[in-house]
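The other protein chains are all here in position, but one chain of the complex has been omitted.
After this line comes subunit A, so read on.
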């Protein structure tokens, strides 16, 4: 089965899904899937482990939320501006972070993300711990009213497909090939004449902008932008999603995000609510110990070896 067919089947499922499942829940999965895909572009294809991606998710949410509450912009413009703001922040972060490698890269991004967290904690427009409440969803192009959950879902789906397509395009472009070359052997890429830092920087900006896009969309879906999205826990969660699903695969982060969000959703209400972090921890440990390349990665390996 080729990729196009698989993608079409998945698209059909995504289109039918809201008739069976609660659309807001599905929209949440899509937002996190986009976030994880953006993160995966960096970790999976450029080999850069960012531990500060929550800063972009949160920035997108806050900027979009602020614009929706205070300016009456239409949602698509607010989302685009949120994405640009996140991309600009990513440009600053990236410029500083790509100077270092490995664990130092991760630490630089974490430190910068913490700065952003404390900024949002203290800045008056974010309302600190209360979060930015009551973000209106508005109407896309002034036509489609997003307060309808189904309309909201299809809007999110369209954004997700756009983001996914962009990542897919990036990965399979000559630029993406260079990123992979850098991931595999940076010294060799340098010796071939590539300016690796510039490539890393651009990849970082794309990833940050798409993560902000996810955050902007999420703020609309939940009418809320809050500190949870900027907290370093969120940076950890996206790593978890990507690793569980399969780092360096296109579909892995989507599956990982779906799995993690579903677990959070179903565990939070019931008796197991108190153990949610323990359960997620166990899942992570099992995943890392038994199938390191993630669910999708392992499946692809199995397919390669047996068919």
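By our rule, contacts are C-beta pairs under 8 Å (C-beta built on N, C-alpha and C of every residue); 3 or more make two chains touch, one makes a residue touch a chain; residues count from 1.
Operating definition for what follows: contacts and distances are computed from a predicted model.
Asks: Of the options "Carbon-monoxide dehydrogenase small subunit", "NADH-quinone oxidoreductase subunit F", "Peptide/nickel transport system permease protein" or "ABC transporter substrate-binding protein", which is the UniProt protein name for the chain that has been left out of view?
Replies: Its record in UniProt gives the absent chain the protein name "ABC transporter substrate-binding protein".
Asks: Touch as defined at the start, partner being the missing chain; which of A:75, A:131 or A:163 qualifies?
Replies: A:131
Asks: Out of A:25, A:93 or A:120, which residue would touch the omitted chain in the full complex?
Replies: If we include the chain that is not displayed, A:25 is the one touching it.
Asks: For subunit A, which residues touch the unseen chain?
Replies: 8, 11-12, 15-16, 18-19, 22-25, 28, 121, 127-131, 133-134, 147-151, 153-154, 222-224, 226, 228-229, 265, 268-269, 273-274
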